[in-house]
Structures are given as C-alpha cells and as structure tokens.
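Missing here: one protein chain of the complex. Every other protein chain is in place.
And now, chain A:
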C-alpha cells in the first residue's frame, strides 16, 4: 500500500497555488470584476484554492486573444502543429504523477485511476491527433477532363469548449487535441466544480503553445459559460454535460448559425447473456468485473453501465456473485493506491445521488448492497462518499431511466435475445452499452441491434484513441476520440478549377 501526500504537503509531488486567474493570451489575467470563488476538494470538503470568477468581460478578452492568434496558428504546417501536440504529450508524461495527484485532489477519484487511465489516456490522445493531422489528406475529384474539384480542410477559426467535471483533464484533452490539431484557437471554460487542475496543466505547457491559441476562462456556467456559448465570435461550441444545457447551447448556436458537438450522457445497459455463466473461469471473472464497472470513477461517467440486464436462467447465480464482487470494492482515501472508489465530485452531486436512492426505494426497488452515504472517518468525514449500490427492480422505474451519475446500478432480468434488446433500447439515451457472451454471433448481433454509439463487447470502460465515441438518440451529436472529430473542427474548402481555355457557352 502506498499513499500519496496531499498537494502542498512537504512530501507532496504537486502544489496548488492559493489562487488561479484566467489564462488569456499566454498570460495569467485577473478577472475584470475582481471576484474569486473558493474551490473545495471533495476528498475532505475543505477549500484548497480560489478561482477567478469570470464574466462576459473576461470571455471577450479571451476571444480577442484567440482571434488575434487564430489566423497565424491556422497557417502553421500540420507538421508544426503535430510537433506542438507531441511536446504537450511528452510534458504531461514527464509530470504524470504530479498531474494525477492534482486531478485526484480536485475531483475525488482514486489515484490508481488517474495514474493508470486519465493521464496516460491524455498523453496518448495528444499523440494520436498529432498523428492523424499529419496523415490527413484532402481530395481531388475529376469532374470532367477540364474541370477539377480540389477539397481542402481549413480550420474553423475560434472555437468555444465547455468541459465537464468528471474527467477534468482528460475531457479537456478530448476537446483540445482535435481542435488544436485542426488549427483552431480555443477559449475553454472548465467546470466550476473542477476549475483548478487544468491550470496545473496549463502552467506546464504554456511555453509550448503560441499566446492566444489556448485561453482558459473560469467561472460559473451562467456568468462565463453562457457568454462563451452565445457569442457571435465563436465558430463552433463543444459541450459535454446535461440535456437541458445542451438544448440551450443549441438554441444559442441556432441564433449564430454555428455547429455544435454535444455529449449529453446516457443510461447504458450492460447485457449479460446466460452463456457467460457456463463456466467459472477467467471469462466469468472478467464479466463480473464488467458488472462492477458501474463503480468506476464513482459512477460519474456518461457511459456508466448503470443498467445491468441478466438473462433469467442464470440470474440468481450471476447477480449473487456480482453483488459479492461489488462488496469487495475498496472505498477509501482517494490518494491511497489501494483505493478503488473515492469521493463524489461535489456536495450537490452527493445529495442528488441520495435523492435517487430514495426514489428507488419508494418505487419498490430492492437494495442488494450499499444504498447510503459512507462516513470514512477522520479528515474524510467532510468528504462526499457513497457506497457502491446495487438495486434490483424494473426497467420502468426512474432509477432505470435517469442518469444518477453515481455508483448505482439498477439490475433486472430478461428472458431471451429479443427481450434483452427491447429492454436495452427502452431508454431515451444511446451513448454506451455492454454485451457479454461467449457466442460471437450473439454478441455481434446484440452489439448491432442496441442503439448506442459505443457498444463494448466482452469488455467495458475502455477509451482508446482511434475508437469513435459519441451518442445516438438524446445522448448528443458528434464523435470524439477519433480522427472523425477533425471534421467537427474543420471547414471543407472546395476549389473548382477549370483547365479549359474555352468559354462556358452561356453568354
């Protein structure tokens, strides 16, 4: 067992500053109105730094800086931009431990996840987009012997990005890497729940990026996010979050006739066919782990496998083993490398999860394990901890239909293949899904029949770059984590060129 020291402790690997301003035009810029807000760690509930409370004036300043830098950045060669992205990746990799501790302190997630997933994935993501921008090709279409259509990709210009709090650094990376690779300048608004870790990263990489190409404005959604999302000076808005805000951002975008990409969450089914339990072997063990993935990142993942569907013939056995596996999840100090589940990211998130556990019980769902706030004692008593919770119930219940965004799975049974697909698709959302079977044909067909942008087959919660990620139905618009995301950050320029010396013949 190893436990990292908290940021700022004598033996700590990272220190947060007492205060963070905006990062605009390569400089740290105080907020125009001079106000700051306190930022607590969910690990203990104590404030550890204060953050600029940005307003429309700060967003305007950032947009000025971005517009000042966008043209030159968009003209740099793909090789030069790729080199910058690779250097950013190298810098993150060289400081991986420090960033992991900073992220855990900011968000509450266990250090073993930030060390093994969040930060390594961020490193790889920058490298991936460094690669794909080098490999991107335009097109040449010969319309006829004398007429040729050339297609070029050009950057959009200045884009706005609004980042969620569940993976503050990785989600910023998912949005930044393709935008920068494509040659855009960015104004980025971190979530107000997790506004600080991005500044630790920005300080590490500031010297690698031309001033104004990346700007970070902090603040509350209504005070800083809205002026950014509704600005006439952004060419695109990217947002990860909830449906109502997503619709509002689309409404603003419709006023300005600009595109949006939206990732709005889900209620992902995790489907276990009977043959999973045919043997008690490594695959069975893997499937049980797959069930327990609902607790990854405290369930604060848009693709949390929050509905488990188990085939009736093996229901009792599999669910019994899955509950035991869930009980073995170790809850503890997020900076302890043995800890598997840490703190929920904020007090309001904790309250919301508890309110859903309440309505689940009222609707008659049975709690098989968990179902309460956890008091881990000592300094952690002030933190926001929930025990991993397994509900058994019916897919019509609200806990089966609404995104709780906590370590809560709702379990039900299905009779056969058609029943499985019907229940899996009985949801407003279509972001993720899991399918578990030893029969490749069943797994393939279920994977195709379930309406979701990402279906994991015999695995879950893997997020490698080069595997497209995004939603069907109300889960959003666009595909991140793949080279197709470049299309969402680029215009298509067509040069239609005539090589004929003769008049076209109309006049």
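Convention: contacts are C-beta pairs under 8 Å (C-beta built on N, C-alpha and C of every residue); 3 or more make two chains touch, one makes a residue touch a chain; residues count from 1.
By our rule, contacts and distances are computed from a predicted model.
**Q** Of the options "ABC transporter substrate-binding protein", "Integral membrane protein", "Sarcosine oxidase subunit beta" or "UDP-glucose 4-epimerase", which is the UniProt protein name for the chain that has been left out of view?
**A** "UDP-glucose 4-epimerase"
**Q** From the listed residues A:7, A:183 or A:265, report the one that touches the chain absent from this view.
**A** The missing chain is touched by A:265.
**Q** Determine which one of A:225, A:305 or A:434 touches the chain that has been left out.
**A** Residue touching the chain left out of view: A:225.
**Q** Touching the absent chain in the whole complex: find that residue among A:44, A:153 or A:166.
**A** A:166
**Q** Of the residues A:248, A:457 or A:477, I need the one that contacts the missing chain.
**A** If we include the chain that is not displayed, A:248 is the one touching it.
**Q** Give the residue, chosen from A:161, A:184, A:197 or A:240, that touches the chain omitted from the document.
**A** A:240
**Q** Need a quick check: the contact residues on chain A for the chain that isn't drawn.
**A** 37, 53, 164-166, 191-193, 220-223, 225-226, 229, 240-248, 251, 263-266, 302, 346-348, 351-352, 355-356, 358-359, 362-363, 396, 398, 401-405, 428-429, 474-475
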